[in-house]
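Here it is: the structure, laid out below.
Here's a slice of the assembly, chains where they normally sit.
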């Protein structure tokens, strides 16, 4: 049983508040991904759970034990460091075996596990090298292998795949997921890669400036961002936001178009729609005034080819709107675009609290 | 991949650009010159040691005298030299071990923690070196006689340890400061206690520093005369036995005695040199 | 085993003879442990303070033993009949008890390389030299050979103070203390300055003149008999020994006495006293002479097979003490632990007058104050060649 | 993450050592500098020391020597350390040679250099053989205080540079090469790399080496006596003189305290000058 409970944990470095009161529970065997902007406190949180940093206040529980005062080695954890921390004086083999030797496993077992994890990480050919003789990505894989080999109850990974190429990363992702599910490990996984987050996470926790803004399943986080920040942070390209002013009767004026929205007394709202939830009408195929659905128009400014797609950045009333188009769409910069939102995908936010308004 | 893999001694094969042949000659020249600067006086000591008494006193002196080992063999046959040599080795070894055992933890604490009294401790450690030992010998000897440590290997080693401690503490401190704490943290998360992390990770990385401290400790103990002369009687160390009578000895014996003393220390340094200079390319990633 | 803690017979070769020859026959065995003055003193002080220790017998100079006076046992019970009475008296250290037993003696003489003899001033007798002749001789050598050939042990371990105390002052003032700042003393210092101008410049590094004799750095020297021995033993044919020079008030010279004492803290009193008795036997004294070049303090017939150094020094000492104008001085008595400072008065005078070139008069006046203070603090009465005094020896 | 007491536990063995084998005897000795034999408190020993005609000379000589030796030695050691780091072949052999003087006691070193400088020594033999001089020159004569000083400086540099060297070489080995590389890419010349990267990152080792060296320099003794006799009194030789020749333990203790005070003052100065800002540690 390795449920992790983080209770009101805060951390200050001098006058810098790295973490404001964090509350988060990671269920036993759960795979939690921590997402957040650079410098928002992810590493700090991981280090506090690992016992490498003392929280300024708050409690950390692993299983039934309060671990705040326990040294790292008594917490049943392993960690992949953001900057690897591969031991320079040991070969790759001995690096991976390090935790096993500490646990006094017999040599055949050590050998077995080292070879297994090395194979998993595709570094079996490098076992006799020293870290100075490895490439960045290879070193990172050694760090992951070292943590995996110990088969900990709790695994903390700080951007463990950031230096790997897409292909390898995809493979690693799948293997990691399988291995960790098999070994019933509770995992906190920090990443910047949203695809990674989406595809691996049982649950995603979104951090912003030292606070957890939302912790929910991938789909939930994506579909129903709890706050403006989540919407703007998740999704590539992120959610589009347009200002909305009241137009009476639960209708709102968004970019010159009347849209039905929440019935509330707010003086202002924000209309949110994901780029891929935008349906573009072929030129001339709709008549905005006669359509049932709201039809917006936007001017295309920049076009970016992304291989499988085409990303169009458009303007509506000086506001930015990004639309994902099929890569062979014959659109040009300067074109006028007519579009409608997929109706149940529109989200509304309060610009004051920045929080989402419960769907209507 | 069956290649012979060397540890990455990365520090040294840095960029080699911009070195013209002239630079290389100058470089080599300077190195050779500095080697000579060290070696020539040693050679002269050897010359005087291996000359007959007449040659030692002759003028002008020859740089390549006839070999004469009388003076050296006088010392080697000197009654009690073997015993004294052995005592010296024992004292120096105990000193080395003790000073590292006591010094390295202190150096570690200084490098890794911020605590009240840190600077005070550093100054205190240094005071030991900054205060003339001979003056301390009297109270120490009285204490030793009273508590029965007098004339023992251990007793002398304890005093020598005190002398070597500042070196051990400060050197290990400065080197520990150069080791990224993350390596240690990684070890902790992999199941190491602080002590184990130290042994398995920090220690190998600062081996040069430890070796340096060890050499200092050994040499300090080896060459220390005063305390040795006061605190030991039957277990006299070689310098206590020889060195202090050297100033009264005739010239040729002075040199031979000096050489007899220097030689073991040089052998010791030679033996530990590879630890002194073993380096790991520490990158912080 | 009795531990014989000595400041003498320190050189490795002497140590070895002491152990293997001199002490070999002592029943019960003795461990001869020589050491330098610092450790020697520190160790015995520690044992005395602790009230227990390992040292059985102390062997050292009169001056060293004075300081330990309170910690030494009375040795009156030992048989001292054949010993030099003057030395025995010194051994009481101004008390009623026999604090130490004389062990051996020595003195300071001159030695010269035979090459120097050709420069000897006209009509000078090497065995009855005067200070003026020594100066003239040094001058000739310096001028003829191009470099000063007189050497003087003014190094850190050199025994220069003995020269001023026991040789120069008695020879010029017939005093050691009382006439410290007299006009005669002024003259003496000026003479010495003159001599210094023909003295090897490196003398301030010289401590054992045998070394410089052997390297031919200097040809004529003044030093302790034991510190010249090597020269005679290594090249007996090249060197001669002769008495110290004479001044207006005679040929001043001073003996050195080494004593043996037993500290209160000695582990085995009986054995320690036995060792002292053993060391006082004539045969042992002769063996000691062979080992250390210090002469016996008991009446003995010296055999013929003595080392060259002993023969040469013995003859010179005999000539010196037997000379018509001999003016022997005594070691300071009753100074207690001020002996060092007493020596420093002379050494400082030397360094200031000769090395630093300060005004002789002023320095003497200045140092005289220090000397007076020391004498008063110690309350020591005068000793030869000064006339005996009531109370502290005065400095005029 | 550690208990507050851990650093103190780590310091405990060293502290115990120091207390028993240093602080205790030290207190007894230091006490003597302030009290008479009968136990009265007095400053007369310090006055006696300060008014002694050699005190100023000894103090100045000591400081001058340290000043002449230590900075040069630091520079030389740093230079040697960088030379060594730039070497590929023969590195171990050269380092070994350069560390040889480490094993040589100051007594032996004094002996060796005396054999060179004395009148019938190697230097004179050499000059004589070359025909530069006819008569051997008395380099160490009391009138040549300058030469004596120079000889002592040479001997001290020869003897004790390796102490600094070893500390620095070990320290340099821990500087990751990536920083030198980064500096090089950003246009730093060899010298700039050295001053802007190597030296600052070497600060802890520099600090240690310098403090130890300075303290040892204030205690120079054996070499000075060997080469200079009594011509160049230094504080440490005065301690010996007062303790064992003048037999005045009080004044000797006062001298010792002076050495201690200077040493501590310089230590603090160096610690301050070479401090590493808190955040800048690795």
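Letters are used for the chains, namely A, B, C and D, taken in the order the chains are written, and counting of residues starts over at 1 for each.
The rule is simple: contacts are C-beta pairs under 8 Å (C-beta built on N, C-alpha and C of every residue); 3 or more make two chains touch, one makes a residue touch a chain.
Just so we're clear, the structure is a prediction, and the values are computed from it rather than from any experiment.
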| item | value |
| --- | --- |
| Formula for the whole complex, using the labels of the chains displayed | A x2, B x1, C x1, D x1 |
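FYI, only the chains that are shown with their structure count from here on.
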| item | value |
| --- | --- |
| Pair of chains joined by more contacts [C-beta pairs], B-C or C-D | B-C |
| Separation of subunit A from subunit D, taking each centre as the mean of its C-alpha atoms, in whole Å | 58 |
| Centre-to-centre distance between subunit C and subunit A (centres being mean Cα positions), rounded to whole Å | 93 |
| Subunit C residues counted as touching two or more neighbouring chains | 38, 215-217 |
| Overlap residues in subunit D, where contacts from two or more other chains coincide | 120, 136, 240, 243 |
| Footprint of subunit D on subunit B - complex, ascending | 10-15, 18, 27, 30-31, 34-35, 37-39, 41-42, 44-45, 48, 57-63, 101-103, 105-106, 108-109, 111-113, 115, 119, 121-132, 134-136, 138-140, 143, 158-159, 161-162, 165-167, 169-171, 173-175, 177-181, 194, 205-206, 208-209, 211-212, 215-216, 219, 222-223, 225, 239, 243, 246, 254-255, 258, 261-262, 265-266, 268-270, 273-274, 276-277, 279-284 |
| Subunit A partner contacts - residues on subunit B that touch it in the complex | 1, 5, 7-8, 10, 180, 182-183, 185-194, 196, 200-201, 204-205, 280-285 |
| In the complex with subunit C, residue positions of subunit D that touch it | 53, 114, 118-120, 134-136, 138-144, 225, 227-231, 237, 240, 243-248 |
